[in-house]
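Structure below; questions to follow.
The complex is shown incomplete by one protein chain, all other protein chains being positioned as in the whole.
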Amino acid sequence: MFSNTLKKITIWVFFILIILAVWAVIIAISGENPFSAFGYILEGSLGDTGYFLSTLNKMVPIMLTALAVAIPSWAGIWNIGGEGQLLLGGFGAALIGFSINLGSSFLNILFALIVSALFGLVWALWPGYLKIKLNVDEVVTTLMGNYIASYFVLFLINYPFRDHSSPMAQTKYIDSSFQIPYMFRGSQFSYTFFIALGVVFIFYFIIRKFKFGYEIRMTGSNPDFSKMSGIKTKKIKLVSMLMGGAVAGLAGGLLVLGMNHRMMQSFSPGFGFTGLLVCLLAFNNPILIVFISFIFAMLQTGSVNLELFSNVPAEISGLLQAVMVLFVSAFKIISMRKGGK
Amino acid sequence: MFDEITTLYTTTIRMATPILLASLGGALTYYAGIVNVAMEGLMLISAFFSVVFSFMTGNAFLGILGGMAASVIFSLIYTFFVSGLKANNFAIGFALNILVSSLTIFLTRVMFVGQNVFNSPKIVAIPSLDIHTGIYFIDNYILNFSVLTYVAIFLVFLFSFIIYKTTYGLHLRVCGEKPKALVAGGIKVGYVQLIASILCGCLCGLAGSQLSLYNVRMFSRDMTGGRGFVALAVILIARGKPKYMILISFLFGFFDSLSLKLQNQAIPPQFALMLPYVMSVVVMLVFYLKDKKKLETV
Amino acid sequence: MTKGKVLVFLVVILLSVFSFAKLNVAIVAGDAIGDRGFTDMAYEGIQAAAQDFDVEYKIFECHVDPSKYFDALKAAASRYDLIFVDPGYYFDKELKEVSELYPDKTFVYIDGGSDLPNVVSVPFKQNEGAFLAGCLAALLTDKTALEFINDEYVVGFVGGADMPVIRDYEAGFKQGVKYVDPEMEIVSKFAGTHYDPAKGKETAYSVFNEGADVIFQAAGPTGLGVLEAAKDYDFYAIGVDTDQAYLQPGSIVSSMLKRVDVAVYDITKMAIDGTLEKGATYIYGVANDGISLAYNDDMQSIVPYATYVAVQDIQEKIKDGEIVVESYIE
Partner (left out) sequence: MGPDFLGGAEVITIKDLTKRYPNGFEALKGVNLSVKKGEIHSIVGENGAGKTTLMNIIFGLIKPTTGSISVDDKEVNISSTGKAIEMGIGMVHQHFMIVPNLSVMENVVLGSEKDFTNFFGKIDYKSIKLKVGDLIKKLKLSLSPEDIVRDLPIGKQQLVEILKVLYKGPEIIILDEPTAVLVPTEVNDFLDFVINLKNEGKTVIFISHRLKEVFKISDSITVLRNGKTVGSYSKQDITRDEVANLMIGKKFDFNATPPKNEKEEILFSVDDLSLKGMMIKNISFNIKKGEILGVAGVEGNGQEDLFSVLTGDILPEQGSVKLADKELNKSTILEKRKAGIAYITDDRIKNGLAIDRSILENGIAYHHKDQRFGKVLINNKNSVKLVTGIVEDYDVRGVKNMKTPVSSLSGGNMQKLLVGRELNNQVKLLIASQPTSGVDIAAKALIHDSFKELTVEGNSVLLISSDLDELMSISNRIIVLYRGKIVAEFKYPDYDIKELSYYMTGLKES
């Protein structure tokens, strides 16, 4: 048993070395010394408290959008709509943030986050419902849903809820009682990170230990059998889809309350799709999602530093991420074949 | 009024052509059992290399070939991972899309310093079909489009022929439905998928060339603008049936075109622009409701 | 800190910079090089400054990713003295946060204003330039003698992404047209994105087919499709931000120039000279030629001389304050 684990670790260390080697080649081609480049990335993501906190902060939307894919995927349904759900969730939080006040900051934040989750949930509702009622392909509905949500939010922040003083399409700032305060000077890090981490662990717990989680797992693994065992598979699928939407919406809410403090155009540089990649790389495992989100966040924050000190173009971060996804996918398969079926 | 119909009509055809070409390509791998999420990347890499080759050789045809070659290479990578290694198609598809997006900007910047748009008068475009019959209507409404538009329409028929009438088509249909039967018949699944993958690369390559050498004559970053995903939606809605794919592609082009027409003060542009996507969902619903009725009457 | 103290402080700093080291300048760009707009122009400005002065510079590209804004700005502020924030409005909140962290650094807010103590504001009045473009378009559309001008009194506008700053171009353009002829029809459409030239071309085609023969575009790379449409379908286009005449010679009557490059050059020069004041505002508009039309050879070969003069007259009226152009942004 022990030697098996050791073997697995050795194999993965070997794989990681291969990925690093390929990265090194790409960096070398773009005219930089790979070792110093890795140094810049490491320094820029973990080098001091500020960088480190920045990396953790980056993880918030990535972890949650990955979880938004993972939950439905356990029940055997695809949610490619994280992007749209995130945008609507962000808008929901902003809407609450500049229009009402419940008197206490705690209540305000709690309420805004609930609303953001609800907005995301609503945007997952119709693809989920069409899936279980008519078996409409959820890949298409959620994918198209992203475009629709994105244009809809653009309409809202361009016209009815526009901040008229800004040349950008964005809402007014949310009231300060809604803003989740930064925890350290000189960093945007706030307890949103712990909320996100908490949500991931709650779902880890639900999936592993709850009856409900058991039913989700069984439905995803074999819906026909689950039905035979008295599980209401359609309900399970729909609910898991809604949970996915709510989590993605929450990601948007946390970004608005904890970082941007308003809803704006180009709010998301494709968090939904990054989340999808992270989830697939993590094989739907919440613990791995945290781990891989950390690596993605490291790459993103580190690349700012890399750009600063070297002549490597910023696109390199995209290239490195893509290479990592390709190789990890391949390695996973290879190690599975080696280790049994 | 007549002018407006002309605008709607010609824009529809120009907007539909790349989507139709890409969806034909993706449908081949769809039949072979691979849902192609990488079409966006395939189109983009082809759009880039089409421009580069056309610029360097001064020949549009060589430009197309260059774009197709690049697209085929990436299509093969995709198939290798998804079919050969059985990796998740979404992971590989999105990874390749990111890779291509970064790579093309990276290359544009290296090759044409400090730019992520590349245009030049030296880029030779794909010609329109230049036949004059002397009849105004025919010359302007039927014979006035990109050569590739006619190729695309021809390819729809060729596609139906291949799928339903030829050996390869038979193998392809079996490949997606019951690969084991193919193996039992002494045919290699990998081989059938390889051919499908190469052809898919060619067709997505054509789609990319059409975009960067006809629709416009330039490369600009992420210029495919989600058309690869639209093509994927077309395939999934039509379930690979050629007659539906041509219909839905043109419907998509039409709503794209209509969304420009409808823009005025009464409708905010966002609502007009979301129209094609809303309509694709509606069309899909219609298809599913039709299916459901069919199931009920059987 | 009083203004006086700041000045003394600055002078000391700048003197020391001048005598011991180069001026370290960073440009934090919301978008990226190659956008044919803000970033490219700022880049050109700093390159020009680097040729004339002893300046070391670095450009940070954020690729319109708000989650990068804070880190990039902070990284720049931690190592550079003069930081251009381009365009500033992308960074409103982050600029506030970072400028507080680095009170002794100078930040330059391009295209807009800020009342932070160590921020120099550089607003641009693009609506004034768009107004001139509108006048030019309106004056041209009845010159049917010109090759591409049709019988209809319709001019057009094509926007990229629908956002207030683009609406500001549109608003200025419309005012210009109405100034010439209040009855004239304006067709205005948006492609919905800055990054889809093919769609830009179809949008222009749609505007053109509704009768517009002079079309002004403000659409980033999408706008390149508009210029190409001018070439293919035979209408006149007006470029934006930089002089785009070279892209489709013969079809582009003029470009509305938004001289971010000049602003970057000027501010850098002031910083070196020690005349740059923190907290000051330098407005770039028609009045100081920060915004203008490109009166280039193409324009002179296509546009009739009388029209050319008429537009310049209007420009003078804006300079004198006789004409006040309203903005879409309050």
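Lettered A, B and C in written order, each chain numbered from 1.
The rule is short, and it goes like this: a contact is a pair of C-beta atoms (placed from the backbone, for glycine too) under 8 Å apart; a residue touches a chain by one contact, two chains touch by 3 or more.
The structure displayed is predicted, hence computed values, not measured ones.
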Thinking of the complex as a whole, which visible chains are touched by the chain that is not shown?
A, B
Of A:52, A:129 or A:214, which sits in contact with the chain we cannot see?
A:214
From the list B:165, B:243 or B:290, pick the residue that touches the absent chain.
B:165
Touch as defined at the start, partner being the missing chain; which of B:56, B:187, B:247 or B:285 qualifies?
B:187
Which chain B residues touch the hidden chain?
161-162, 165-168, 170-171, 173-174, 177-178, 180-188, 298
Chain not shown, touching residues in chain A
209-212, 214-215, 217-218, 221-222, 224-230, 232, 337-341
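Following the convention adopted for this analysis, only the chains that are shown with their structure count from here on.
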Which of the two pairs, A-B or A-C, is linked by more C-beta contacts?
A-B
Distance in whole angstrom between the CA centres of chain A and chain C is 35
Which integer distance in Å separates the CA centroid of chain A from that of chain B?
29
Residues of chain C that touch two or more other chains sit at 32, 162, 192
Numbers and ranges of chain B residues touching at least 2 other chains
105, 109, 268, 270, 273
Chain B residues touching chain C - in the complex, by the definition given at the top
3-4, 6-7, 10-11, 14-15, 105, 108-109, 114-117, 119, 211, 215-218, 220-223, 225, 256-257, 260-261, 263, 268-270, 273
Okay, in this complex, where on chain B does chain A touch?
35, 81, 85-88, 90-92, 94-96, 98-99, 101-103, 105-106, 109, 226, 229, 232-233, 236-237, 268, 270-271, 273-274, 277-278, 280-281, 284-285, 288-289, 292
Enumerate the contact residues on chain A facing chain B in the complex.
30, 78, 80, 130, 134-137, 139-141, 143-145, 147-148, 151-152, 154-155, 158-159, 273, 276-277, 280-281, 313, 315-319, 321-323, 325-326, 329-330, 332-334
